[in-house]
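Notes follow once the structure below has been shown.
Removed from the display is one protein chain of the complex; every other protein chain stays in position.
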Amino acid sequence: MIDYRSDNTGRAAPEILDALVRANEGTALGYGADEWTARLQERFSELFETQVRVFPVATGTAANALSLASLAPSWGLVFCNAAAHINTAEANAAGFFGGGLKLAPVAGEHGKVDAGEFARALAAFPPGQLHRGEPAAVNLTQATDLGAVYRFDEVRAVVDVARARGLKVHMDGARVANALARLQCSPADLTWRAGVDILSFGATKNGGALCDAIVVFSPELADRLAIQLRRAGQVWSKMRFASAQLMAYIENGLWLRLATRSNAAAARIAGGIAGIASLKLVAPVEANEIFLELPPGAMDALEADGFQFYRRSATLARFVCRFDVTDAEADALVAALKRHCALPAKAAE
Amino acid sequence: MIDYRSDNTGRAAPEILDALVRANEGTALGYGADEWTARLQERFSELFETQVRVFPVATGTAANALSLASLAPSWGLVFCNAAAHINTAEANAAGFFGGGLKLAPVAGEHGKVDAGEFARALAAFPPGQLHRGEPAAVNLTQATDLGAVYRFDEVRAVVDVARARGLKVHMDGARVANALARLQCSPADLTWRAGVDILSFGATKNGGALCDAIVVFSPELADRLAIQLRRAGQVWSKMRFASAQLMAYIENGLWLRLATRSNAAAARIAGGIAGIASLKLVAPVEANEIFLELPPGAMDALEADGFQFYRRSATLARFVCRFDVTDAEADALVAALKRHCALPAKAAE
Amino acid sequence: MIDYRSDNTGRAAPEILDALVRANEGTALGYGADEWTARLQERFSELFETQVRVFPVATGTAANALSLASLAPSWGLVFCNAAAHINTAEANAAGFFGGGLKLAPVAGEHGKVDAGEFARALAAFPPGQLHRGEPAAVNLTQATDLGAVYRFDEVRAVVDVARARGLKVHMDGARVANALARLQCSPADLTWRAGVDILSFGATKNGGALCDAIVVFSPELADRLAIQLRRAGQVWSKMRFASAQLMAYIENGLWLRLATRSNAAAARIAGGIAGIASLKLVAPVEANEIFLELPPGAMDALEADGFQFYRRSATLARFVCRFDVTDAEADALVAALKRHCALPAKAAE
Partner (left out) sequence: MIDYRSDNTGRAAPEILDALVRANEGTALGYGADEWTARLQERFSELFETQVRVFPVATGTAANALSLASLAPSWGLVFCNAAAHINTAEANAAGFFGGGLKLAPVAGEHGKVDAGEFARALAAFPPGQLHRGEPAAVNLTQATDLGAVYRFDEVRAVVDVARARGLKVHMDGARVANALARLQCSPADLTWRAGVDILSFGATKNGGALCDAIVVFSPELADRLAIQLRRAGQVWSKMRFASAQLMAYIENGLWLRLATRSNAAAARIAGGIAGIASLKLVAPVEANEIFLELPPGAMDALEADGFQFYRRSATLARFVCRFDVTDAEADALVAALKRHCALPAKAAE
């Protein structure tokens, strides 16, 4: 079996678990008042080249929903692409933590919020109207839920529209390491320098184990988020075990090395199948995910060959590369795709 | 420094971290659809001698608040002792997850809900009235937040009152291992056989690291809890790392051995100071916590000697024993208490 | 000025205010325990030919949001047409009262939920999945927010899809009188006999003053709705003044006579402009609303002539007929529309 189901089916990077185990010495104050969590603030502030507040949380859903709840009043609207994870896969956690805040889908290619469409959507909410709720924030998933990556100017264009109306900006960075590895820019450039107020900092999908984080760039958001996290049950009493994981994750660029590997595997597969007429990519492969429209029967055949992946519809398959996918595994998928999908295309000649 | 601040300042039991590290092999489906989590269901069902559903969660607050939200409608009332953790220390997480459910304090000694007081409180809510909300559940903290342990008949008396009015029963078992170690009864006897519907199963305070659990005895509660947990951001995508911890925690009675040790340390201290007139225990020492009323100046003196503990008021100190408190540390506290507190009592003679 | 802005800009029917004033005698128990409210239950049960529970509420938003919250868990999804009032104009009250429940737009012509599209949408939620929330209910706006009326078989088709998956059915009847007047069917046929579980019974837009109502056909919903209304601040202590209005509203068919008049005015206008090429109806005029795409400049010209109406976009105007629109007013609008809009069409010849 070769597993392309998800990046959360994979192992954790050993460095991260080692750090967790090493944190198991002596006593330390609970609920984040420990030295590890204090150091975490420093490390992330260095990493992002500005003073940030970083809050470890158990899951990306918690990171997203609590971030959005900190940006929007309960009568607020959060704009996002229809394909965004917050809209399709978190059981409306944002609406729950936000006391009824509403997600407002905006069109855009490849899972991105299109700045022009966003501006048009906002125009339907004239300032002062009460009936439709209050536009409050916009969500960018970076990398997107279709495997594409916002370029810096694309982020900036969305931010400009948001700022012109006083909206805040959330980046769902479940795969932010993959985006950074792709863009080769600094974490600061991709986030607060581009206008992002708050970031869901994903680690789990990229070799993490039991925590992600929220990184707050706008200081006025942090104190109320802290108390929300407390009552959201997201503040571990033995927080050091989470903070230690996150420090190991970014130490010496581990996170970017891991993402570079998973990106490379996806690129290798995408490169291998380029030019096969019967295979249609739904979005450019810019991170570690491949969304492929496949000909009839191909999915059954791939599964019969031992490949694991998700069926998003009768014809759409998703393949996700983890950091530890080998070249051989990538090549095996390419070969299988050629075997099962290229032939019909030839037959059509 | 000798640390009696909390049982969450302590280390994790090495067996638990070992298990976590061992789970880091191969790929596994996310969100609890893995083999570890499947085995967890079996192990806990064996442990509790009935078919249970067990959901790992990040924190005790999440366990409590989501348990209560599964028992009560948003207009429900949950009765508890005024000293209960859910009432004093979780930033009203129960009210938040419960959509506005309300905690209704009930009097009782040593942090316990007194069955008679509970019955009197319920009598003020005649069936059919709408103005005061709907009595929905009762919460028992076992061991209590003052370090006492409900005896079996005390649990049963509260349950009987609850059942007579159709209320559900939640046990906050942040220190359930300590209670079991004290009572020497089976997990089943203490919980579902006594009428408990849902249990916050604590591990963190007793040598755990990053997870507690919810154990559901009433099957009709489980499915809706599962989806609530999903959108509460409490379902790890790499759940195996949580499930592995919990299995190690109960394997070969580890949890009870750990609790036996911390209970013994507390008992050793309580025994050592018995008979000192100037020291007043707020509740019997039946688990791993000691609540002491101290004479003026004693707390400063203890801190000067290097003891760490919490001041609950100007005169009330809390000392908590972890599983790894040594006899020497216990004896040192006894000696210091005698030194600083016994003398004034003598002087007063 | 001739006012076509909304049916809520209009007067109340005098019969309704007379009844309110007549209720001002003697004392009566509060919060709905009065004789008027008891009689209201009887009258509505007769009207709907089944035992119903009817709850007066202050507004249609309260009726809709609390109805939906009674049908769906807080993790539930409520399907509706994208144009539905609950989706576009109530500041996400449903999400608020529902604790984060989510509206899921479904395509369909003229503001209707299309049964086929609804079935396709539901197919994306396989039973047992947790990530996307739980399909819980469907909302039908009758008459629709574009002025069309669901035929009986159209309601039934949507209900069939809903029932096959265990979903409940809510009808937003802000203009249910207009729909009934159009369809000439019984209230029972349009609602519970067609499978509707709960109805927002509108009165305000059709000559009412200060209350609408919720009519509950599924008895198991009523008790918990009663307590939700209490804490939603929707239970008047002097309920008799609301109940008296609602009884007068339905007495001797007043409500249907009022709706027949406003429908007739709209039909007269629609008939008068039929065949004008430059005027495009967005939906058939089946109730008391007319949605017209107008040529450039026409809206300014109409306003200059003293007509009041709402601009839904740069080219889309909405004209709403109240029960007291006169034939002369209707004819004046027809004449003005011909004057300002027909000419360009002629010029184009």
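To keep things simple, chains are lettered A, B and C as they appear, and every chain counts its residues starting from 1.
Operating definition for what follows: contacts are C-beta pairs under 8 Å (C-beta built on N, C-alpha and C of every residue); 3 or more make two chains touch, one makes a residue touch a chain.
None of these values were measured; they are calculated from a predicted model.
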item: Residue among C:Arg230, C:Arg261, C:Arg318 or C:His340 touching the omitted chain; value: C:Arg230
item: Candidates B:Tyr4, B:Trp75 or B:Phe217 - the one touching the absent chain; value: B:Trp75
item: Touch with the omitted chain, as defined above, among C:Arg53, C:His110, C:Lys205 or C:Arg318; value: C:Lys205
item: Contact partner of the left-out chain, one of B:Glu90, B:Asp172, B:Glu286 or B:Glu329; value: B:Glu90
item: Where the missing chain touches chain C, by residue; value: 3, 5-6, 8-12, 14, 17, 20-21, 24-31, 57-63, 65-66, 90-93, 96-97, 204-205, 208-211, 227, 230-238, 241-242, 322
item: Positions on chain A contacted by the hidden chain, ascending; value: 31, 73-75, 99-100, 130-131, 133-134, 224, 226-228, 230-231, 235
item: Residues of chain B (touch criterion as defined above) contacting the omitted chain; value: 74-75, 77, 88-92, 95-103, 130-133
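The rule we apply is simple: only the chains that are shown with their structure count from here on.
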item: Most distant chain from chain C, judged by the mean position of its C-alpha atoms; value: B
item: Same or different contact residues where chain C meets its copy chain A, judged by the half mark; value: same
item: Interchain centroid distance [CA atoms averaged], chain A/chain B, Å; value: 35
item: Distance between the centres, which are taken as Cα means, of chain C and chain B, whole angstrom; value: 51
item: Chain A and chain C, separation of their C-alpha mean positions in angstrom; value: 41
item: For chain A, residues that touch 2 or more chains besides their own; value: 90-92, 96-97
